[in-house]
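Of the protein chains in this complex, all but one are displayed in their positions.
Right after this comes chain A.
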Amino acid sequence: MHGSVDEVCAALDKFTLRSLELMEEKVSVTLQMEEILRDGHIELAKSRYIRGMENIGMLQVPTEAGQFESLFKVQTELDEESIPQFDVINRKHNDEGKEIPDPIKWFGVLVPQNLRNAQKRFQATAQLSSKCGNIRTEIISTTEKLNELKRIKKNISK
């Protein structure tokens, strides 16, 4: 596959650098997520303060099947190197074409603005997760390539 040690070493360098770049990217995207999530949690806490502790929690979430459907769908496609690429799509209608009710309605009709803000923050995080997922898959594939190259290098230098 690779002719000389130099070629293997050059490829190793290239993938090592790429892997460092990806690690940095992963940390920065996660920190970005952290910031948005923190805002979301604060908005959620503010709406709890307005509506009362018991009125915003898991107790308001329906538990029956068919009562709620996801507003997000993950589309996964393979790129030219067969690495899965995620894309989070926001939808308003389910597969049958029916409109999916807004989850904010579980918490009442006249909800505080803070709850709407919290919803936006968490939705932004869900969108960002596809970016994070793509970085993760690239890290995995780069790591595999590095392992393979190291093995080749060992075989050549024997």
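Assume a residue touches a chain if its C-beta (ideal position, glycine included) is under 8 Å from a C-beta of that chain, and two chains touch if they have at least 3 such contacts; residues count from 1.
By definition in this document, contacts and distances are computed from a predicted model.
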Name of the absent chain as recorded in UniProt (options "Centromere protein M", "Exosome non-catalytic core subunit", "Guanine nucleotide exchange protein SMCR8" or "V-type proton ATPase subunit F"): "V-type proton ATPase subunit F"
Of A:14, A:41 or A:98, the one touching the omitted chain in the full complex: A:41
Chain not shown, touching residues in chain A: 16, 19, 22-23, 26-27, 30-31, 33-34, 37-38, 40-41, 44, 56-58, 61, 63-77, 83-84, 86-93, 95, 100, 102-104, 106-107, 115, 118-119, 121-123, 125-126, 129-130, 132-133, 136-137, 139-143, 146-147, 150
